[in-house]
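Of the protein chains in this complex, all but one are displayed in their positions.
Here is subunit A:
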Amino acid sequence: MKNQPDWQPTASRAALKSRAQQSAFVRGFFAQRNVLEVETPVLGRCGVTEPNLDGISAQIDARGIKGGWLQTSPEYHMKRLLAAGSGSIYQISKVFRNGERGSRHNPEFSMLEWYRTGFDDTALMEEVADLACGWLQCPRPKTTSYRQAMITWAGIDPFAVTENDLRQRCREWLEPEQLQDLSRDGCLDLLMSFAVEPNLGTETPVFITQYPASQASLARISSVDGFDVAHRFELYIDGLELCNGYWELTNPDEQRARFEADNRLRKAAGKPEMEIDEAFLAALEEGLPECSGVALGLDRLLMLKTGTRDISDVLAFPLERA
């Protein structure tokens, strides 16, 4: 009795049912819009260079191929499909990120990722709003720039604040010695998480747009009001970060340069450098069509739908019971 492991699911039957309805809603949504459902590997040969994402390595041993990684996102494989002429595609897949477990995180989670050829970020944001608000029956999101959100909620201008003032602002959460090796973007992430995020989308859902170019990841960059900003957007509802979208970078040389920059950051942070996914870069060389793409956390969407603040309530078996 005492040592019996917790075998029961943490999600209620109602939550399981709601998940099934959510999947059906998503598939119906894209079927209506002629977006093709695809499946790409969950187990891939390469991981990602992203400095703040830790993949979970695998031990493939077949056909002389060894190693491998559980995918942190289906992005590279889906972009290879796009380069091969798939047209607009979507996927519901399991993705994996090490070290992430909390009330909003589980190392394995469900992601809805989709790409729209010919869409820019603004057009895709409309579609994200159609999907999220159609399912949640919530008001359509407002749009606020990253800069404005930071000024409003953290009291700093992310593009103008001096290094000193930025660190001073972070003292509310971190000791000086903890701040010593935190980068400028790391400081901004701290403020975003602790000062800004809890206030986002509490009344009406909100898109945050125009991220600093240094946080562009795979988005293209342009100049707005004299600042370099990324064509990247995130949707927040009730303080919960729901998705991350880009007007996709299509230039292979720029992409390679960003991967190499990522690895330099990883090395500086004492993390292992990651092998660059040459198959993905080869696809970009061939030509990725103009497109926008977005990744949306389905477990979090379900948390909003079922009104819970704990991801365990919508997962049959979270990490501790998996």
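Heads up, the rule we're going with is that a contact is a pair of C-beta atoms (placed from the backbone, for glycine too) under 8 Å apart; a residue touches a chain by one contact, two chains touch by 3 or more; residues count from 1.
Here is the rule we use: contacts and distances are computed from a predicted model.
Look at the chain that isn't drawn here: its UniProt entry, checked against "Septum site-determining protein MinD", "ATP-binding cassette domain-containing protein", "Sulfate transport system permease protein CysT" or "Elongation factor P", names it "Elongation factor P". Considering the full assembly, A:194 is the residue among A:194, A:227 or A:317 that touches the omitted chain. Across A:52, A:148 or A:306, the single residue that touches the chain missing here is A:52. From the options A:42, A:60, A:182 or A:213, the residue with contact to the unseen chain in the full assembly is A:182. Within the whole complex, the absent chain has one touching residue among A:33, A:101, A:258 or A:321, and that is A:101. Against the chain not displayed here, subunit A makes contact via residues 50, 52-53, 98-105, 173-174, 178, 182-183, 185-186, 188-190, 192-194, 197, 215, 217, 234, 241, 244, 269.
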